[in-house]
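Of the protein chains in this complex, one is absent; all others appear in place.
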Amino acid sequence: MVIVLEKNISEDKIEAIIKKLEDFEFSVHKSTGVEQIVLGAIGAHPNFDIRKVKILDGVSEVYRITEPFKLASRSFQKENSEINIKDVIVGGNEVAVMAGPCSVESEEQVSEIAEIVANAGAKILRGGAFKPRTSPYSFQGLGEQGLKFLRKAADENNLVVISELMDPKQVHLLEEYADIIQIGARNMQNFPLLKAVGKSNKPVMLKRGLAAKVEDLLMSAEYILASGNPYVILCERGIRTFETYTRNTFDLSAIPVIHKRSHLPIIADPSHATGIRDKVLPMARAAVAAGADGIMVEVHNHPEKALSDGPQALLPDQFSELMKQIKLIAEVIGRKM
Amino acid sequence: MVIVLEKNISEDKIEAIIKKLEDFEFSVHKSTGVEQIVLGAIGAHPNFDIRKVKILDGVSEVYRITEPFKLASRSFQKENSEINIKDVIVGGNEVAVMAGPCSVESEEQVSEIAEIVANAGAKILRGGAFKPRTSPYSFQGLGEQGLKFLRKAADENNLVVISELMDPKQVHLLEEYADIIQIGARNMQNFPLLKAVGKSNKPVMLKRGLAAKVEDLLMSAEYILASGNPYVILCERGIRTFETYTRNTFDLSAIPVIHKRSHLPIIADPSHATGIRDKVLPMARAAVAAGADGIMVEVHNHPEKALSDGPQALLPDQFSELMKQIKLIAEVIGRKM
Amino acid sequence: MVIVLEKNISEDKIEAIIKKLEDFEFSVHKSTGVEQIVLGAIGAHPNFDIRKVKILDGVSEVYRITEPFKLASRSFQKENSEINIKDVIVGGNEVAVMAGPCSVESEEQVSEIAEIVANAGAKILRGGAFKPRTSPYSFQGLGEQGLKFLRKAADENNLVVISELMDPKQVHLLEEYADIIQIGARNMQNFPLLKAVGKSNKPVMLKRGLAAKVEDLLMSAEYILASGNPYVILCERGIRTFETYTRNTFDLSAIPVIHKRSHLPIIADPSHATGIRDKVLPMARAAVAAGADGIMVEVHNHPEKALSDGPQALLPDQFSELMKQIKLIAEVIGRKM
Partner (left out) sequence: MVIVLEKNISEDKIEAIIKKLEDFEFSVHKSTGVEQIVLGAIGAHPNFDIRKVKILDGVSEVYRITEPFKLASRSFQKENSEINIKDVIVGGNEVAVMAGPCSVESEEQVSEIAEIVANAGAKILRGGAFKPRTSPYSFQGLGEQGLKFLRKAADENNLVVISELMDPKQVHLLEEYADIIQIGARNMQNFPLLKAVGKSNKPVMLKRGLAAKVEDLLMSAEYILASGNPYVILCERGIRTFETYTRNTFDLSAIPVIHKRSHLPIIADPSHATGIRDKVLPMARAAVAAGADGIMVEVHNHPEKALSDGPQALLPDQFSELMKQIKLIAEVIGRKM
């Protein structure tokens, strides 16, 4: 922590501040400059609330100099984390593709879509059985039955399954039927849920919240890692801004930012970020060009009849075309698909 | 729903769109203007996803004309909801004051603070036993033991208790020890949690999320109301913006906005909105002047030793002074305290 | 500037960084902690681009420790700046009220409104002659003719005039007809305009831009101050956020923040911040309760016929009632009106 003192501060006040810092168990270095005095406070308090110093008399500014996350940090682990899920690797050189319907609606629906996405080259099947809906009157998902349909569809097409968990008490269901447990954007800071998946041995994909800084996302990842589960995948899916033409603002710069700060893989979800089909294609391409470790896209064979998010689902032909394009873009930056 | 068609659209396309709307079970009215044709689609589909129409060929814009919430709406109930908690009324003419420490830290701490806030005139004691912390390494609260201390301190000072619930499976604990169950900002769209308190008969205070529009807040309230619990109190506690001098941006305009849209009471929490003590006083006054039905503020007798959020806690003397000021401001707008 | 080095950095890299800092003419102090090394770089470079250090090999984080503004800072001048405009003082103990129509529309209109606002107790008349409109097809103001009407109406009612400047080449017109020159939110970073009013000897009211942090506002004030004009008044008028029920989000916390950071007076404009009449009253009260040095509100005798912003203008009776309320609220915090 670095503490900038007010100009023309008295010696008494400086001493009082140093005393206080020592009470907080920091060791203090004082640097006297031409215009200002700066204190360096060093100690092992990664989560010290710096506002405790900010309010001391004579203090002008305080900066935390250590990242608040540890296990998620690139300085903790230099090499990229590669998450192995059966034969699929997320975070390696290959760009991962997660595709499927927003919600599992019926056995036939998910089975047909699974075949479509597998044929186009995707290796991971997505589909929601527990759906976080802003309205209590909207379709809330098929629950365990949905997970069964999803698992069956995946197995028939040699796909890996990702599905969302909303309630800590349902972890066992996800562990039984899914290969990757998804934590949705609205639950990014649902700490009991993070602790629950932290105790699982299944890989977890953690989506960035609508108001979450990249740092907040990494702090939530830290919850899972600190609870004992090292298999964390991050996902950028758009943040909330003032722009209204798109549902959210897809923050693709977060991809290189996360690659620098953390060793964890980062997936991009253009379907939720933009909310409308014809924006999904260019944004999926952009995500791969920006270096994403994978993309998650919604695909539906009858989107006009989908029980949720049909308008943002790609049609089967669009998805096949997208797969061809992103394969070529991946090659431009030395990756494969 | 109102559908604006593209200029110079062909008759065939118009018919196809009308057909589609009828398939969705809307009845359709067509208005032909000089420059543009507008369709009105009327029917009982409060949660119809308007993007399904937005993607149809020939459609330029689509507007939902009904509010997505019903039970929370002022058009559903004209009179203000008054929530009775023992002898305290929230949402009536009296401005409610909820005060106390951020976290319950010990029996002595909460007991001393309860006495301070009761003496200054507050009727509701706040204190967290389950704490949502961004870091897994921070103090996570005393749990049930904390609730016991809080209850005891409240009872000794004739106060009503509000405390936060984080996990659906702990509803019974809050029901046992608290009078009002708080849902925190980060859980505003934790739908299993909303359903859980919706089945409780205790009043619930729902805090606005950092990225939540007022409409989203009212939709989350709708979850609780639709689950059967009519005792919902809303709380504005700051939204996330680009400004960095304050922790969040306190959106006080939300107070008159909510009073117009909804019959539910709205409390303002300047402690979390600003994050630093000397901003809490002016913002608490401003909230009352703006018409808030109450305020929630953090008070601590030894904030420098607080285990969480000490820097935003008011000192006992500051709190007493604040109580005097807001009493006078309440009178200016015809309310009392 | 404080530079945090990467963990386990080599001695060679440290030396290279120190050498670079010395080339930039900083004197460098090195603090070696248990986990990390921190460099303090001290020197007289208030506007040094810290990203130049951020990109050096081995650097983890860089913090600027001096405020980028000087003349606008509370540390440069401890006492509040009081701006005298004829008999009116802005920034003193009295809460200033600026009221009048959005645009000057005719001699009669502004004359009638001037009488209304003077009778209600306001001392400063607002009215736009050059209007910044988002659409090229909207009413753009009466220009010099409007300024003449405004001046006349003010003189007849013993009021001081504030009006907006949009083009540097029209400074002389504002100097001739107005007492305070307003710089609008959209021009907050129009640097030629800031320099132009910086060379004037008229007081300037600078409105915060829609995307401006408080720091940016103070930097723009610095432009005016550094150009030689010490008479700067700041104005909060709402920032752009994701909320859509209000036109902008009124950031009232900026008032105490600015009072701490700067000696310049801060006015609040609830009319532009909220954009709709019935939100203006509670927000004007809130602004005074939060400690604003004044408010600016739009008043119109026939708002339904106003050529601009009629829907946010207060009716004469509402304005009189507001004046009574804010007088009482000002007294609660030891100020007068």
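When the chains are written out, they are named A, B and C in that same order, and each has its own residue count from 1.
Assume contacts are C-beta pairs under 8 Å (C-beta built on N, C-alpha and C of every residue); 3 or more make two chains touch, one makes a residue touch a chain.
On a predicted model such as this, the values are computed, not experimentally measured, just so you know.
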**Fill in**
Missing-chain contact among A:Leu252, A:Ile267, A:Leu307 or A:Met323 belongs to A:Leu252
**Prompt:** What residue numbers in subunit C mark contact with the hidden partner chain?
**Reply:** 46-47, 49, 51-52, 54-55, 68-69, 132-138, 166-169, 186-187, 189-192, 209-211, 216, 219-220, 222-223, 226-227, 239-240, 275-278, 304, 308-312
**Message:** Take the complete complex as the reference. Which residues in subunit A touch the chain that isn't displayed?
**Reply:** 211, 213-215, 239, 241-246, 249-257, 260-261, 273-274, 278-279, 282-283, 285-291, 325, 328-329, 332-333
**Request:** May I ask you to list the residues on subunit B that touch the chain which is not drawn?
**Result:** 2, 4, 6-7, 27, 29, 31, 33-36, 38, 40, 42-44, 60-61, 63, 65-66, 75, 240-242, 244
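Simple rule for what comes next: only the chains that are shown with their structure count from here on.
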**Prompt:** What is the distance, in whole Å, between the centres of subunit A and subunit C, each centre taken as the mean of its C-alpha atoms?
**Reply:** 38
**Complete:** Whole-angstrom distance, CA centroid of subunit A to CA centroid of subunit B, is 26
**Request:** Check each residue of subunit B and list the ones that touch at least two other chains.
**Result:** 211, 239
